[in-house]
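Here we show just some of the chains, and they stay where they sit in the whole.
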Amino acid sequence: MDFTLDSEQTALRDAVRGLLSKTYDSTETRREVTKTDPGFSEKTWQQLAELGALGLPFAEEDGGFGAGPVEVSIVAEEIGRVLAPEPYLETILAAGLVADLGSPEQRADVIGRVAEGALVLSFAHHDIADAVVATQSGDAWTLSGVKEPVLHGARADLLVVTARTDAGVGVFLVDPAVDGVERTGYRTHDGGRAARVAFDGAAATPLGDPSADASDAVALAVARGQIALGHEAVGAIDVALRTTTEYLKTRKQFGVTLNAFQALTFRAADLYVSAELARSMVTWATLVLQDEPERAVEAASRAKLQVSRAGRHIGQEAIQLHGGIGMTAEYSVGHYTSRLTAIDHTLGDGSEHLARLASTVTDHGVVDPIG
Amino acid sequence: MKLRLSEEDAAFREEMRTFFTTQVPQSIRDTVAARRELTKDQIVETQQILNAAGLAVPNWPVEWGGKDWTPLQRHIWHEEMQLASVPAPLAFNASMVGPVIAAFGSQEVKERFLPATANLDIWWSQGFSEPDAGSDLASLRTTARREGDEYVVNGQKTWTTLGQYGDWIFTLVRTDPDAPKKQQGISFLLIDMTSPGLTVRPIELIDGGHEVNEVFFEDVRVPAENLVGEENRGWDYAKFLLGNERVGVAPVGSTKRWLAAAKETAGERIASDPLLAARIADLENELLALELTALRVVAHSADGKPHPASSVLKLRGTELQQAVTELYVDLAGPLSLASGAQDGSDVPDWARVSTPQYLNFRKASIYGGSNEVQRQIIAKTILGL
């Protein structure tokens, strides 16, 4: 058991932090970037690729760098710290399905380009009404139905789409430029982008064997996304808490700095407790993903629930402890709250994960973290 | 002790209910019900309808358009208005500056401002908070230097809600910088927002909306006749105003309405999700307890002074308001991200507005005396701590 980063991992963290903290050096800079489409900096995306951040978890033979969940978490946490709007999570998650399910040709085609920063992927998974249906005609497949919201779906160069097949769930690659795909993009409250993506007989290529149910592969990919999101949240939480404690130390009211008010400092202490517990849980989930992937779906639910609680607690209190300034778009802390709220509701919120865990609570006695 | 309304009060309630649900345009009430933003015109139109019926400023003295209602009747008026999704009369006019002018203004000031204030012919803005005077309001720095028949005002106000619509602004300004206590030396001054040297700058909030502003004063010249009451007594008037404000900002009725609408929105899911059902039932119970507390406060505040328990209403009322906004976000789930969805999106309206409203309502526990200030009032004034 070991919770420390090795020297390569530390170097990766420092490199990503160096890049992102320079790029997003102020709330204003980030607001400028998110104001216009695609809602992120294509240049920063390239720089992330140059750092090697985009190919980390993928096999070297596919064009990746053969690293693992820990390295993904490191990048995600740095993204969370500055609320970098780049489509890292979406691309990595979708590319993960290509890596898991795709043929050697598909992998070679997609992964390498992702690693180079040449492809932004999007994972079109949420059926807003009836499920998107995949239909086979000879060797050809088409999709029909609507996915929404699809994060970064309007900008994406390639869509990884889940759809209903006779076997259950299938996963398909769709080139958004083909006929029968209509994308309507919009801003999300956290400065991100999402889209309605409508398929109407759109040509699609199966990832893996379309006559088999891909539910387990999708669940694992989603778990990886949830855990990465958890790290993104933990990064955001850390900065939101620091920003808040700094404010308490410097803001004066009634002739003293706010940290003279014990009612406020005790609440800050409770925030720290929440933050530490969340960090422990997502770190553990990453290690489960690395060392015991068969438990990853459960671990991801646990992490997501903990992060949901911590994100709400810290997001809400960070604003409250700031007072009015925390409500303004010019100041940083409200953006952290907005992003934490978005993370909570991406890939299943706290209530959903609690319900899942509740439904299996009698399957075990104690929970043993180390298996 | 009895539960039922007297026949008179029951008739009054019926009268209010009928008025609000028939005399205020449906389109305005629909906007409120859907939790969308009202236009300035909609707010003005509503208040003028109410004012024409004598229902805009019931808390004012009768000679200025008020009603000689009991506190319970005032409560019924307010609750029915909220339940009918009728936008309340603009608080800056009806609950804040109006009562101050009526109580402390000279006859001239009253005649000049009160009728126009009741009818929203003048849109008032509030100029109290400053960047370095939040909860510690009395440390404000905006100065008004007397020069002949005028005051010369310099400084900055902030958090001026809907200041972009404002015709006039009521301000707290420092007229005696040498007063021994900072609460002394403050005056209550009315300022025409078209005055030279006065500028309004919008503040964008985290939900992307523009509802508050900064107001800058650079050698703004204000006729001395615009002073309310006596010079250097402004702090007393401000306390009077803030006490009234506290009562007004615990919108039980609108929160009840939101929660009822959330049940409709959730629909079948409630039956299949016991945790959701319990969460709603719990909120409903807490809201009922708060409403009953409001009724108790109403029943015991015959003298017109704000009951100290009104801090309970503000504190708990905003907590519950925020809890209901959070419920909507959770009902929307992944759809809650789609705040920017446009025509053609399959995301329903209520889900699109859920997160911006949740974020926006974080303000509720900050403004109107933050919940920390309310706890302080309860601890000190009620519990003697």
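Details
Letters are used for the chains, namely A and B, taken in the order the chains are written, and counting of residues starts over at 1 for each.
By our rule, a contact is a pair of C-beta atoms (placed from the backbone, for glycine too) under 8 Å apart; a residue touches a chain by one contact, two chains touch by 3 or more.
No experiment lies behind these values; they were computed from the predicted model shown.
Shown is a single representative of every chain type; counted across the entire structure file, the complex carries the copy numbers A x2, B x2.
One rule holds in what follows: only the chains that are shown with their structure count from here on.
Chain centres here are Cα means. That of subunit A falls 39 Å from that of subunit B. The touching residues of subunit B, counted against subunit A in their complex, run 129, 132, 134-136, 139, 158-159, 203-208, 212, 273, 275-276, 322, 326, 329-330, 332-342, 344-347, 355-356, 358-359, 362-363, 365-367, 370-372, 375. Partner subunit B is touched in their complex by these residues of subunit A: 126, 128-129, 146, 148-149, 151, 184, 186-190, 192, 194, 196, 252-255, 261, 263-264, 312, 316, 319-320, 323-324, 326-330, 334-335, 337-338, 341-342, 345-346, 349, 351-352, 354-355.
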